[in-house]
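A selection of the complex's chains, in situ.
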């Protein structure tokens, strides 16, 4: 059987350590995974447009420029990924996470959602198109281990 | 020049009269548009699964069943639409609206967002991939009139 490296894109929330926990967990499990993600430094991400293309005083266009530059990264990496994990945290509205999930769904790319039960009803459409809904980063590690090696915890 | 009927899918918020205002406005303008939308009766939408397939006590699976049945409608109508309008209101998290936008974006389907300025920053990714961001239903009518007839208000 082949020793394929899997590509996993970690979308969504950028204010907790869930990405790190998944990366540490899968590394400890020895899984051949290459992770990718959006830029997770919040202020750099907000300044992606004006920091590269120059000042813009109007907030709407400032965001517009930033979102364009960020999309170069996110679109490319989502398209490259075998699997997408989409995390919804308890802060902010995180519409971009749901947008990424819709993008993955339309591309026929399998994704896993990661969120607490309190969001179940609000996320029902996003969860329905997912292959799994996890509650913890550890469950995501377990899913990836199983998917790649066939071994359960 | 042809007398094409345009198909417009109205996605998102179901708690205000924005759909009606767009439909009335375009009808008064004599525009050849066939509108479509998700089921906008909130409780029917929530019961779409158990109301057709039978009881389910577990809330997660209840939502899962409902979201599946609703997706038959929404996926078909989004795929059929020439243009999608995605409305974000001030209640609920409306992740499904962002999910629909991501879906439309990945299909290369032009869409217009409709929301207040207060959500500009949170919706920057969704707005970036849109062809326009409107603030009022009347602006959406103006856009549709222009797109179909070439006439500005």
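Per-chain numbering from 1; labels A and B assigned in written order.
As a convention for this text, a residue touches a chain if its C-beta (ideal position, glycine included) is under 8 Å from a C-beta of that chain, and two chains touch if they have at least 3 such contacts.
Please read these numbers as outputs of a predicted model, since none were measured by experiment.
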{"item": "Entire complex copy count, 2 subunits given", "value": "8"}
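Rule of thumb we're sticking to: only the chains that are shown with their structure count from here on.
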{"item": "Approximate Å spacing (C-alpha centroids) for the pair chain A, chain B", "value": "25"}
{"item": "In the complex with chain A, residue positions of chain B that touch it", "value": "59-60, 63-64, 66-68, 70-71, 74, 88, 92-107, 117, 119-129, 133"}
